[in-house]
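Below is one structure, written out as structure tokens; comments come after it.
The other protein chains are all here in position, but one chain of the complex has been omitted.
Each chain gets a letter, A and B, in the order it is written, and its residues are counted from 1.
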Amino acid sequence: MEKMPAAKKQKILMGRVVASLFFEPSTRTRLSFEAAIQNLGGRVIGFSDSSTTSAKKGETLSDSIRMVSRYADIIVMRHPLEGSARMAAEISQKPIINGGDGANQHPTQTLLDLYTIKKKFGKIDGLSIGMLGDLKYGRTVHSLAYALAKFEGVKLYLIAPEQLKMPKEIIEDVKKNLKIEETSNLEKFLPKMDVLYATRIQKERFPDSMEYEKVKNVYILKEEILKITKKNFQIMHPLPRVNEISDGLDKTSAALYFEQAANGIPVREALLSMLIGKKKKVEM
Amino acid sequence: MEKMPAAKKQKILMGRVVASLFFEPSTRTRLSFEAAIQNLGGRVIGFSDSSTTSAKKGETLSDSIRMVSRYADIIVMRHPLEGSARMAAEISQKPIINGGDGANQHPTQTLLDLYTIKKKFGKIDGLSIGMLGDLKYGRTVHSLAYALAKFEGVKLYLIAPEQLKMPKEIIEDVKKNLKIEETSNLEKFLPKMDVLYATRIQKERFPDSMEYEKVKNVYILKEEILKITKKNFQIMHPLPRVNEISDGLDKTSAALYFEQAANGIPVREALLSMLIGKKKKVEM
Partner (left out) sequence: MEKMPAAKKQKILMGRVVASLFFEPSTRTRLSFEAAIQNLGGRVIGFSDSSTTSAKKGETLSDSIRMVSRYADIIVMRHPLEGSARMAAEISQKPIINGGDGANQHPTQTLLDLYTIKKKFGKIDGLSIGMLGDLKYGRTVHSLAYALAKFEGVKLYLIAPEQLKMPKEIIEDVKKNLKIEETSNLEKFLPKMDVLYATRIQKERFPDSMEYEKVKNVYILKEEILKITKKNFQIMHPLPRVNEISDGLDKTSAALYFEQAANGIPVREALLSMLIGKKKKVEM
């Protein structure tokens, strides 16, 4: 998609209507999907805020999906409830793309994460990847862990405070195919990593704010870390960041997170093309 | 519109800008209008929530309409005040489509309701149609009653709790052309109906919540009703439903409400085409 001429792209979704249903706030995912749709010549209907919809009048998600699936050729949705996208897919007559369902999964983020790693390292097999921060509620790291288990010889370092460790059932699912180390100590494994995937620690998850105060500063990435990391070490983050990555790192060669965000466009273009793209040249 | 090839449709509103002004929340009406506009190759500007507009700064509706009518070729609007669409039409230099004005009217819903009935029964003349639920504040049933009075020999059963009966002035207006029976007893006339048009009963309308509790269960449609209805009996509902129609009915042949919602697209396409469509092929 990155190399395709704009004029050719504009024909791929010509005449297609994509519903973009964000029951939960989003900037990056929504805007990059909408940019991808526009780049492909498709049209968007939808909402960015469920307070302006019938959900407010008590309509069930099932009914909303039944209706919208009659208005559009495909539905991109984000919803606060785990499993909502799967449920929608069972009801809908049209394809559903999960743009994030609560703390569960965020598969298109994972596609762009994989693409970002592949583009940078030329491969994913055999890399050492750290995941840092909120591994309990962070849906991006859940989806990425499952995806990395599909490659060969990936080593996974899970670095989180005790209260925010990766759920056991996810570790069970992926541990056959990944070498996993769990720790709360970031420095320990930092020199071994090719990629460190940082996430936002959400203060509100902590039952005791003193506990939050204890850990929050441990996980602020600063320029000093580059003294002990590999030469081609890369930092990723699904964004938005709050203070997990200091601005000082932004201009270093380790900062991969903005390029990662930008990769959301070609990856989502590719996905939409595969699902509802015109197979051959359209004559109008 | 349903049979027209997509590529031909895309030229009808080419270069046209439609303002979609929803001062009140909506999913179905707004999204189906926006899908219709997109299908016809038109462009949309507007808002789905008046809290992000100058209305918040105290601008009058008149001024908003004066301004937007200079930006767009037509205005689709929903507003909480009765009569707002008519007032807008008097001020605007461009056509206004009323997408619902408070408890007053919802004429495009009525166009799709009529189309749905016609498509299913091949006619509207002579049918027996029940209206159920909130007939006092439900703008869809107000508009539909007026519309049915334009046909021949339609029988209308109005089933509502005492507090939510159809306004007398509406009955006065339409009773010359409709045979009307009013009741609060659903079962009584159910076997005679071709169509039952159900609406949402809004709890907040009841001064006494005990009164609401008494009536709300009477009007939940369940599969059992099909034992006493005509063979080709159809249930319609403007949606969203809350619990007026049980899920068990969704897969029966009586469930016309999702098809009804889907008909919003071709009907709104037809309306836009008539009002601002290109009369002949555009050369670009």
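The rule is simple: contacts are C-beta pairs under 8 Å (C-beta built on N, C-alpha and C of every residue); 3 or more make two chains touch, one makes a residue touch a chain.
Predicted, not measured: the structure shown is a model, and the values here were computed from it.
Novice: Among B:Ile12, B:Leu40 or B:Ala72, which residue is in contact with the omitted chain in the full complex?
Specialist: B:Ala72
Novice: Which residue among A:Ala72, A:Leu239 or A:Leu256 touches the omitted chain?
Specialist: A:Leu239
Novice: Which residue, A:Asn39, A:Thr199 or A:Gln234, contacts the hidden chain when the whole complex is considered?
Specialist: A:Asn39
Novice: Which positions on chain A touch the chain that was left off?
Specialist: Interface residues of chain A facing the absent chain: 6-7, 9-10, 22, 25-28, 31-32, 34-35, 38-39, 48-49, 200, 239-242, 258, 261-262, 264-265.
Novice: Which parts of chain B face the unshown chain closely enough to count as touching?
Specialist: 14-15, 17, 19, 43-47, 49, 51-59, 63-64, 66-68, 70-72, 282-284
The definition used in the following text is that only the chains that are shown with their structure count from here on.
Novice: What is the Cα-based rotation angle between copies chain A and chain B, on a 0 to 180° scale and rounded to a multiple of 5?
Specialist: 120
Novice: What whole-Å value do you get for the distance between chain A and chain B if each is reduced to the mean of its CA atoms?
Specialist: 39
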